[in-house]
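Here the complex is missing a single protein chain, while all its other protein chains stay put.
What follows is chain A.
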Amino acid sequence: MKKGIRGRLIFILLTVFVSIVFFLPSTPLYSKLPSWWGRFFPDKGITLGLDLQGGMHLVMEVEGEKAVDNTVERTTESLKRSLEEKNLAAQSIRREGRDILLSFAPENKEAISKILDEDYPNLATKQSGSGEMVLTLRESEVNRILESATSQALETIRNRIDQFGVTEPLIQQQGADEILVQLPGVKEPQRAIALIGRTAQLEFKLVDDENPIARQFPLEIEADQEAAFVQEYQAQIPPDDQILFERMVNEETGKVTKRPFLVKRQAALSGDLLSDARVSIGDFNTPYVALTFDPVGARLFEKVTEENRRRRLAIVLDNTVYSAPVIQERISGGRAQISGTFTMDQANDLSIVLRAGALPAPVKIIQNVTVGPSLGQDSVENGLKAGMIGTLLVVSFMVVYYRASGLLADLTMVLNIVLLLGAMAALNATLTLPGIAGIILTIGMSVDANVLIFERIRDELRAGKPVRLAVDAGYTKAFSSIFDSNVTTLITSFVLFLFGTGPIKGFAVTLSLGVMFNLFTALIGTKVVYDFINSRWKLQRLSI
């Protein structure tokens, strides 16, 4: 008997020790420990949730359908070029939704079919007449694009955030088309959103100044007249052209206006041919972004500049014109620059998105939770205060009601909290505000098992049993109640854990762990003390 007691005591002390070792890194005390400590013992403690330390929680939806549309658009352009190269120019080739409509001289049909078969395996023929064809993307191709859009977007966003410099970001895919991003401690949420959410599709497009319509364009229009302007001119412009705008800011008044450009729909060069993008400082201390093309891009850039001297080349990012300089001479060496009215931060972010590459499809932010650091601090303090007062109330109540046994129950409650915190640190779990509520609730309920036992012991004592037998009987009889009631609570908290998101999961973690340790401390913790006392002294009365 005595040996069994010692074994249990040692076991309890050991679990307390392990818990404290695991929990230490979460306390300010940890920084005062010698440096060798971290090499032998855990150095990572409980992570504070975003609601406690401040930061951003974003869920983004990748609009994969747009990626499919883009592919159809690109394929149309490329098909047009292929046909031109082979002198099979179609009378008309245009995109309509997901379909490519092609009309041509009937005698070319065979040659065109051959090109389609050889070079465009991703296209399926939907309809075929003597002088026209309707092509569409194969189902398998559409699915592949949809699937890869999310994983590509994830990779791109990860690159951008890495370069933006956030410590311990969480970036993961959620479901088929959602990306979850958590940025603890971000101080400029709007800037972070702009950086993450920007598609960053960089294109160089020739400005179609020769077109008479372009000469009618005003130099600037009101910022909100964009759509109306496009509407007005849409019918007159050639199908190969499109209208894009440059954003102009009046430096004195801060007023924003738009400047329309008529540009070629097909990009002369695109951002995927970049090898680097850096911020540089130009004259008058204005930052600009210096671009370097990869060898293929450099050659193409040289060719484009050579063939289009005296014409303007618009630098377009996400369908907004940044600048449209006149090409003075052939530019070799693969260098270009984007200038504009940038702040240093803006230029910096622009270079980051260009380096990290474009998103395959636009992303839409569908959930954005931002918590300031001061609120997080407040929450921690409130939680601690509530927890301490709550504990104090329970401790006093138990001592008043159950005397020495109540004190014992309080000890097991403290033991319970220590084990809970240790386990959370060991699991590297995230503590959220609802999580703190879960801990406090555990405190309230943690005495339940002891109360059940104590009431049973009281019953036995009232029935006239000697102390030792009464204690044993109390434990035995209360067991099934304690077990069943805790398991049912565990089932609900486990379901919360499985189906909950964010803060709720945090609550479920603390509650589940709390309930489990309740069971452990109530059945082993107090019992060992009673057994110890009973084995030493023959108690006549029990303080209960």
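Convention: a residue touches a chain if its C-beta (ideal position, glycine included) is under 8 Å from a C-beta of that chain, and two chains touch if they have at least 3 such contacts; residues count from 1.
The working rule: contacts and distances are computed from a predicted model.
Taking the options "2-hydroxyacyl-CoA dehydratase", "Protein-export membrane protein SecF", "Amino acid ABC transporter substrate-binding protein" or "TldD protein" in turn, only "Protein-export membrane protein SecF" matches the UniProt protein name of the chain that is not displayed.
Looking at A:L375, A:L407 or A:L427, the residue that reaches the missing chain in the full complex is A:L375. The residue from A:N87, A:T167, A:Q190 or A:N285 that touches the chain not shown here is A:Q190.
Considering A:I443, A:V471 or A:L523, the position touching the chain not shown turns out to be A:I443 (whole complex). Only one of the listed residues, A:L14, A:A228, A:I281 or A:V495, touches the absent chain: A:V495. Think of the hidden chain as still there; on chain A it touches residues 51, 59, 61, 189-190, 364-372, 374-375, 378-379, 382-383, 385-387, 389-391, 393-394, 397-398, 400-403, 433-434, 436-437, 440-441, 443-445, 447-448, 451-452, 455, 458-459, 461, 477, 480-481, 484-489, 491-493, 495-496, 498-501, 503-504, 507, 511, 544.
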